[in-house]
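Handing you this structure, nothing more for now.
Here the complex is missing a single protein chain, while all its other protein chains stay put.
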Amino acid sequence: MRTKRRLLNLDKLTKPKGKVVFIPERCKECGLCIEYCPTQILEYSTEFNEKGYHYPIIKPGKEDECVGCGFCQEVCPDFAIYVELIEPKLQSNDAKE
Amino acid sequence: MAEKGKQTMEIAYFPGCTLKNTAKRLETSALGVAKLLGLDLRELPNWTCCGTCFSLAEDNLMKQVAPIRTLSRAASLGYSVITTLCSVCYNTLKQADLFVKSDPKRLKKINTFMEEEANYEGQIAVKHFLTLLDELGEEKIKEAVKHNLNGLKVGCYYGCLLLRPQSIAIDDCEQPQIMERLMKALGAEPVYFPYQVECCGSYHTAVHPEIVARRAYRILENARENGAEIVVTSCPLCYFNLKDRQKNIKEIYSGFKPMKVSYFTEIMADAFGLTKILENG
Partner (left out) sequence: MRIGVFICHCGRNIAGVVDIKALVDRVSTLENVVYATNEMYLCSDPGQRKIQEVIKEFKLDRVVVAACSPKMHGATFARAIEEAGLNPYLIEIANIREQCSWVHQDLRKIATEKAFKLIKAAVAKVALAKPLEPVYVPLTRKVLIIGGGVAGIQAALDIANGGFEVYLVEKSPTIGGHMAQLDETFPTLDCSACILTPRMVEAARHPNIHLYTYAEVKQVEGVVGSYKVTIEQKPRYVDPEKCTGCGDCAEVCPVIVPNEFDQGLGGRKAIYIPFPQAVPAVYTIDLEHCLNTEKLIVCEQCYKACGPKAINYLMGPKEIEIEVGAIVLATGYDLWPIENLREYGGGEYPDVINGLEFERLLCSSGPTGGVVRRPSDGKIPKRVVFIQCAGSRDPKHGCAYCSKICCMYTAKHALLYKHAVPDGEAYVFFIDVRAAGKRYEEFVQRVMGTDGIKYLRGKVSKVFQRNDKLVVWGVDTLSGVAVEIEADMVVLALPIVPSQGTKELAQMLKAPTDEYGFLSEIHPKLRPVESSMMGIYLAGAVQAPKDIPDSVSQASAAASKVLSLFSNKQLALDPIKAEVDLEKCVGCGECAKVCPFGAITMKKRLDKKKRKYAEVNKALCQGCGCCMAACRKEAIQVEGFTLPQLRAQIYAILDAKPTKVEIKKKEGGNEDKTAIVKPR
């Protein structure tokens, strides 16, 4: 019966938006990107890549929820996934460490 | 005195006035259910009225004589637990018991007054039947279920006397769960409704049935609003007020649709497949 209260100023708070880019052929199904994603928008696909591994995809419906934090990019051992920041547009956007 | 050495503990059963008259049916179902679950209930011989109407006496002590006499008699027969089905009797017996247990001087005075009875030393635990069932555990109840209630939406109605005052309450006074647990074990789905702990009008039913009708209307409508298909009560008086006064409700609120009302042992007997057996004797 505990109804949660909503945060009343959500419209004033801006969340960044990111776009996840996959390179499925490099993936070895280690699962770290799925585990570390803080918004939990990644899941295993039902398809295989050439090596026979399930690569990650964005959960259907959650395309807009990537916040561009870059955890997936940092933990992937094979450089098979990275993120591009769409919003907000900053000068330093293009530089990827 | 020690309890009689048997496998199942014998529990003294105090019927009270209502359960032998207007609520006889409820007693039949309760005793049947108890027997099935292995609770050995023995009716107290020579029981008297619990004394709840004696509140008119000025001396707060003397009002306790009737209930303490009952407890003393149960104690002298060797019982350590006494149970009852009536909320009013439970409230009276338990309050009297706590009242004298907390003050040895009061206990002494009552014992002296009741010279024809054995001295009551506070040996009895007063437990409502619901507490006994709760102590059995849901596994035992589930085992005995023959006709699962299949998610029947049940509104558990406690009335006021089982949960107030807090010193004798059988469960939390704001959101009790004791009857809900029982209903879940029978396969029903208990539904919360805020009026579940509000008074039904009690003895006003004798002289002012319209007061009870108004109260019952609000209680039943509230249960219905929150999705209940049937309201289960734990007090014979509430049972009467909510069930048999529905015709009075209809007189005041013409649009009122009937609501099913049951007593908790009745619905248990249904679930255990006992109802037909009990009806046939």
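List of remarks:
Order as written gives the chain letters A and B; numbering starts at 1 within each chain.
The criterion applied here is as follows: a residue touches a chain if its C-beta (ideal position, glycine included) is under 8 Å from a C-beta of that chain, and two chains touch if they have at least 3 such contacts.
Please read these numbers as outputs of a predicted model, since none were measured by experiment.
Checked against the full complex, the one of B:103, B:135, B:225 or B:279 touching the unshown chain is B:225. Subunit A meets the missing chain through residues 1-10, 13-16, 36, 38-39, 67-71, 74-75, 85, 88, 90, 92, 97. Residues 174-175, 194, 222, 225 are the ones on subunit B that touch the missing chain.
Keep this in mind: only the chains that are shown with their structure count from here on.
Centres computed as Cα averages put subunit A at a distance of 59 Å from subunit B.
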